[in-house]
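For this view, one protein chain was removed and the others were kept in their places.
Read from first to last, the chains carry the letters A and B; within each, the first residue is number 1.
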Amino acid sequence: MLVLSLACVVAVIVMIVSLCMPKEAEQKSFVPPPFDDGAAVGEPTVPDHLGYSILYQEGMSFKVGICGKINVTNGSADVYLTNVSENNVWLKVRFYDRSGDIVGESGLIKPGEYLQSVTLNDISDTDNITVKVMSYEPDTYKSMGAITLNPKISILTT
Amino acid sequence: MSKRILISIIALSVAFVISVSVSIWAIFFRDRDEVLPPDYSPQDTDDNQIPIPDDPGGEIQTPEGGSAVNITYAENVTVDLSDEKATLYYANPSRSGQNVAIAVVVGEEVVLRSELITPGNMVTSLPLADRAKKKLTVGSYNAEIIVYCYHPETGEKAMVDTKGTVILTVSE
Partner (left out) sequence: MKKILAIALTLALALCLAVPAFADEATLSSNTTLTKNITVSGTYDENPTGEVISVDVSWGTMSFTYTPANDGTWNPATHAYTNVPDPVWTPTGNTITVTNHSNTAVDAELSFAKAVDTITGTFTETSGTANNGKLELATAEDTEVNEAPTATATFTVSGSIAESDDLGTITVTIVNK
């Protein structure tokens, strides 16, 4: 009886301590982003009305082609993300909503490749979608800079 | 055994089992805060960095959503070809909000490049880049020091670079 009482007291103390212990956030280590299965070699043929252009300025570590007007059909956003062949970086694109949550992102594409579409989660507020093009140093996956864009996004119904 | 003692034993046993169960859940199965994995490969801090003595600390006034960095460097950089090292002074005071990596270039040729120098640290000696060991000869060069800034948490490179002019003196 005495032993059981002591064991019970110890168990209760351990329970209180473990409940009061701060939750340790699970540390996640860096995982290299995968390459996008939808990447195609070459340069895309983009409809004129999508405002496609190659962005570059002195000091940037890459040139990138992307549409200024992005149409979303059945959750698929036509971006025509192009990693110009003379680049020495890998690129990917990410979409953020108003609250900064990721609503879609591509895999990596190599120099000389392009990606026509990126799958997005359900988006309704197209006015506050931000697009970020992120560049990586090949093999090391170190950041080579990123640019943020505010394109015009339109949801098309089929 | 009296009924009272029996009830006490049962109550204590139940309390014991509940306490142990709750403890096991709290230690092993409780939901942890969701942490997103990093976007970029972590970069190494430079092995040659040393703490800045008498760092005054403080903060640089930073616009909302923006960043700030203090650039402190000496104009003279000396290179000893026999040692394959450069002697220089670059400090990233603790009031900077960014990690930095520096490069010294002569034209297009990279003489040296550091790993990350974190706030509160400085470098006074860095190894030469491999190509520079063969390309540099005794004499003086007009060179540039380029400072690349990286977000201390995400590792993302900032889109504002800073350059300064330095005099590179090379000896055997």
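Note that a residue touches a chain if its C-beta (ideal position, glycine included) is under 8 Å from a C-beta of that chain, and two chains touch if they have at least 3 such contacts.
If you're wondering where the values come from, they're calculated on a predicted model, not measured in any experiment.
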Residue of A:39, A:66 or A:134 in touch with the missing chain, whole complex considered: A:66
Listed residues B:16, B:40, B:73 or B:141, member touching the removed chain: B:73
For subunit B, the residues touching the chain missing from this view: 56, 58, 60-76, 89, 91, 95, 159-167
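We adopt the following convention: only the chains that are shown with their structure count from here on.
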In the complex with subunit B, residue positions of subunit A that touch it: 1, 4-5, 7-8, 11-12, 14-15, 18-19, 21, 23-33, 59-60, 134, 136, 140-147
Subunit A contact footprint on subunit B (complex, rising order): 5, 8-9, 12-13, 15-16, 19-20, 22-23, 26-27, 30-43, 150, 154-159, 161
